[in-house]
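Reviewing the structure listed below.
Removed from the display is one protein chain of the complex; every other protein chain stays in position.
For clarity, chains are labelled A, B and C in written order, and residue numbers in each chain start from 1.
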Amino acid sequence: MTGHLLSVRDLRVGFGKVPEDNEVVHGVDFDLTAGETLAIVGESGSGKSVTAMSVNRLIGYSGGRILGGSMMFTRSDGTQVDLAALDEPALEKIRGRDIGMIFQEPMTSLNPVLTIGTQIEESFRLHHGMSGAGARVAAREALERVRIPDAERRLANAPHQLSGGMLQRVMIAIALAAQPRLLIADEPTTALDVTIQAQIMGLLAEMKRETDTGLIFITHDIGLVAGLADRIMVMQHGKVVEQGAIDAVLDDPQHDYTKHLLNAVPHFSDGKSVRRDHSRDGKSGRALDVKGLTVRFPVRAGLLRRARSNVHAVEDVSFDLMQGETLAVVGESGSGKSTTARAILGLVNATRGEITADKTGLGSADKPVQMVFQNPNASLNPRLTIAQILAEPLKAVGRHIDEAARARMVELLERVELPADSLPRYPHEFSGGQRQRLCIARSLMLNPSVLVLDEAVSALDVSVQARVLDLLADLQREFGLAYLFVSHDMAVVERIAHRIAVLYAGQIVEMGSAASVLADPRHSYTKRLISAVPSIERRHMEFAIDTRSVPSLMRPAGFEPDTAPWVEHGPDHLARAEG
Amino acid sequence: MGYAIRRLLVFPVVMFGVSVFVFVAVRLVPGDAIIAMLGTESGLLTPDQRAALAAYFGLDQNWFVQFWRWFSHVLQGDFGTSTTYGKPVLEIILNSFPLTLELALLSMLIALAIGLPAGVFAATRKDKPADLILRIVAMIGQSTPGFVVGLLAIFVLSVGFGVLPEMGSFVPITEDPLRNLGQLILPALTLGTAFAAAVIRISRAAMLDILSEDYVRTARSKGLSDRKVIWRHALPNALIPVVTLSGVEFGYLLGGAVLIEQIFALPGLGRVVLDAIQQRDYALVQGSVLFVAFNFMVVNLLVDLAYSALDPRIRLDKG
Amino acid sequence: MLRTIFKHPSGRIGLTIIGIFVLAALLGKLGITPHDPLMQDRLARLQGPSAQHLFGTDLFGRDVFSRLMMGIGQSFVVAFFSVAAASLFGTVLGLTAAWFGGFWDGTVMRLMDVLLAFPAILLALLIIAIFGPSGWTSVLAIAIVYTPIFTRVVRGPALSLKTRDFVDAARTFGSGRGYIMTRHLMLNLVAPLSVQITLALAWALLTEAGLSFLGLGTQPPYASLGLMLADARNLMEMAPWLLFFPAATVMFAVLGFNLLGDAMRDILDPKTRRALG
Partner (left out) sequence: ETLKMAWSQDATGLDPHKQTAFSSLRLLELLYEPLVRLDANLEVTPAIAASWEFNDDATQITFHLDPDARFQNGAAVTSADVKASFERILNEETGAAARANFASITGIDTPDAETVVFTMDGPNVPILSAMTSANASVVPAAEIEAGTIGTEAVGSGPFVLAEWVPNSKVTLTTNPDWAGGTVSYDGIDINVLPDETAILAALRSGQVDFALLNDPLIATLVPNEASLTLNKEPVLAYHVLQLNPARGAMAELGVRQAISCAVDRQEVLDTALLGEGRVTGPLTMPAYRTDPSALFCYERDVEKAKALMAETGYADGFSATVMAATGEPPTAAAEAQVLQSQLAEIGIDLTIEMMELNVYVDAWLKGDFDMAVALNGGRDDPYTMYNRYWTKAGNLQHVANYIDDELDSLMLEGRVETDLAKRKEIFAQFEQHLAEASPWVWLYTGYNYTAQQNYISGFAPNAMGSLFGLTSVSIDK
């Protein structure tokens, strides 16, 4: 027999009453040795999660059934078992102890009503026979190991009191508590920020070095794979289309789908591939001017619910935007990106600041600024037809839905590459990418001059994302639109932005042309942000574990912060001075 | 804590609303206390006699004066005197409340003791025969009017078996727990089973939802046994909707289960108010409605607090 | 919609039951019954079920089956109208409270608190005592009792709908609030509302029965399910069929609405819809 930790052969999995008729994984083979990391990549729905959950047989609880194949697993005592054939009691002994698992959504993967401590202790009780104080101490040590500050206090917290990044670290602590020999991580960082993602990856890498755990790592982020994996397995439609050593596959993909995947996925290249189709030469007019925008949310507390303090969500933000130009606003979660965008649209009231939009330009004077939201599902009313949805902006400005209006709808639908017969249909009849294009079409109904796009492509599948980005660039050229593009994905930003503004704790800390900022970040925060971005070029990265927490934005009422002065670093490149 | 206090601050507003509401409503009902007392004989009263009685019943002033007279006393903790029974309103209410409270508690206990395990059991056997049978039973239980069940129970017991729970006068539990239980068990069962049916359905549904949650999957991936997953991880979450339901139901029960009290001849709060309305005993109606409303609000508050104890996600301060 | 419900197992049973009852109610309302439900026949008093009188006859020799058809009609009318009124008022109040917030929200919700804190059966009792018992007073009473429940059912989701992206989107175009409230909020409240409505119908049916049972609902000689139960009470031993058939009818009708409500919940709830495939 081989020295493989896990050896999967011809795994077939189906769902439903007659699983044979609904097979979603069609004969998967792979091997994993101890201490090795196998990355499984592939587009959404290709069967990655199903494969992973079949290994520890959790698939049975979501209605799936293993239809065939074997999964030979080597236990710590050297014996081999076929996971596919084990009964439930035997599986309970293997789960956790031998095979640990980390899931994609840290927010929902921990029991909301039990404390963190209880949930970690449970593993120690179960697998190490500990109890009482012993388990508690072990739990604290486990938390410390995943670098959660103030571990003692955190043990008593409920999950909702922790941030997503911390929760994912707790999940890792739980999985590691039993010292499993195989760890399955199903998109452990997809829901998280780049900087936090880097922390999690660092933890996993450290763990791999220390123990001899085999790791199955599922993702659709090729950049991440490059940084972490030893081997890669590409899945499509429930089949393995290609697998091999990481360098071999990335540098010399054989299968068409792998090639497509590597092309489609935006990967970050330190500003080498920014757009160069616009320059601030003074020819184009100014589409939007924001001066000293400040947004504060009162925090009410006490019996009388008086505002004792404010969240300084956006602090003295100024920028301008030319016609035909894309300004990307980047920053980690909570840095105030969305609030800025919403303030410009008047969806939140600005505490201070001036927002001037160009009403004379090419757009109509009605509503020169329009917005596209992050989640296309949420921003289309599911109960209205596409025709009604597209008519809405017109109705709002008091126009009648006449032939001309209808013609414009059809034209715009065509422009965003949707079939013209979409009009009487409902949003749920469209895919995510199509819906986002609908949103874009809707935002163009009033001929705006500025589009604010708040994470407009983040919810989309990578290949779909690429198409929407292309569409946006085309539309920009065609209509001379100005984009305020809010995103936390540096790879996407690199592809669409002309200029970049980096937000940190509500303030712009660096701003300038995309090429300059991405290639030569000057502010320490920008640097940190960029170094955390995985990329295909950055193989076997040393992910640093940085547990600095985001500064709190809560300030006592009446507090006015100082702003550091700007320092010029190039023709179009400013950064805040740092003490 | 701050939340509880803020909620308490709303109490006076709502209580004042209830006061005004009940005060006006009860006076809009045709017929007054004089008619209730003297019946057709009140037609024989001379005007002077009538005026004397009106003064006696406090009906001689306009509504505003009457209201103020009553409400200012209520503020001092004096709910007035029942014109029917000549006793302080509060005394009558506090006399009948233990029964109502006990009945409510007992039927809740029965409902939860039957409903929760059955609901959880059904959820774990989803779509298997046991689940189907439980669901059908629960559906039927929830669809049968309680008073019909009560009538049949009395009939079957007395005709078929010649036994019957002791009816009419009520023995407090402090006096004779066994007799007390004997009196209450049948009505409590009648109320409890219908309620149990609701608990079965809600806990089953909640359990099913929760069993498909990510954190249950996490618990399983830890290697916890099925039993532990269900009782330690899923149940506490499934309790949340059950607590809501029980709170609402308990709140209603504290107002007295009029029909059941009527059928089983229990002198509970429901009948006190019903009779008070029939007797046009304004002070008693007003007092008991205020009392019931107060209880309802307290129970609601407690449920919300229990809620946040059960579910740390719920940040009461948001309300 | 009907077809979707029909595919759901309990929806199918529920819909069938309700269908049969609605048919019976319609026939009863149109006067197409085996016998005249009001026709007294002194020679046929208190007869048990027979071929002539399927469900027997009552104290007045009236045909119980025909009276049940009439009673179903009456009970359903009361249930439908009261729930319709309650859901209408509840929706308007809940929607405006959620939308305008602040003082109006506070006022509406406190008012609803008052109604909720008021013992329900007493509230109904007082209303009926004031306006005199009749089917329409029952409608009013039940509607007032249920309005706060609907208000809450609407306000909660409306509050969260208010912050949904498509509402924000509409605001960025400058859509008016009337438009947003009807188009974006109302339309999306249809699902929770229709579930609540079916369940409330079941409740209203029981409440109507309870009120008539206390002699506070429909007036004789017309029949409603609760009134038939009330009349049967003292004759329970002499003529058990008088109690049995109306009780079974109430049970089945309520069961029908409950099943339907369950099915609607399954169908309209995105969570279970996903599970149903």
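Criterion: a residue touches a chain if its C-beta (ideal position, glycine included) is under 8 Å from a C-beta of that chain, and two chains touch if they have at least 3 such contacts.
Bear in mind that the values here come from a model prediction, so they are computed numbers and not experimental data.
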item	value
Among the chains presented, those that the missing one touches	B, C
Touch criterion as defined above, residue of B:26, B:151 or B:230 at the omitted chain	B:151
Among B:264, B:282 or B:296, the residue in touch with the chain that has been omitted	B:264
Option from B:23, B:170 or B:215 whose C-beta touches the chain left out	B:170
Residue, one of B:12, B:31 or B:117, that touches the chain absent here	B:31
Interface residues of subunit B (partner: the chain not displayed)	29-32, 34-46, 48-50, 52-53, 56, 82, 84-87, 92, 95-96, 151, 154-155, 157-159, 162-164, 166-170, 262-265, 267, 271-272, 275, 278-280
Touching residues on subunit C - with respect to the absent chain	38, 40, 42, 45, 59-60, 129, 132-133, 215-216, 219-221, 231, 233-238
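Everything below uses one rule, namely that only the chains that are shown with their structure count from here on.
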item	value
Comparison of A-C and A-B by number of C-beta pairs in contact, larger one	A-B
Whole-Å gap separating subunit A and subunit B, where each centre is the average of the chain's CA atoms	50
Residue list for subunit A, restricted to those that touch at least two other chains	none
Residues within subunit B bordering two or more other chains	212
Subunit A partner contacts - residues on subunit C that touch it in the complex	164-166, 168-176, 179, 183-184, 187-188, 190, 277
Contacting residues of subunit B [partner subunit A, same complex]	2, 5-6, 9, 211-226, 232-233, 236-237, 240, 310-313, 317
Residues of subunit B that touch subunit C when the two form their complex	10, 13-14, 17-18, 21-22, 25-26, 28-30, 139-140, 142-145, 147-148, 151, 155, 159, 201, 209, 212, 252, 255-256, 258-259, 270, 273-274, 277, 289, 292-294, 296-297
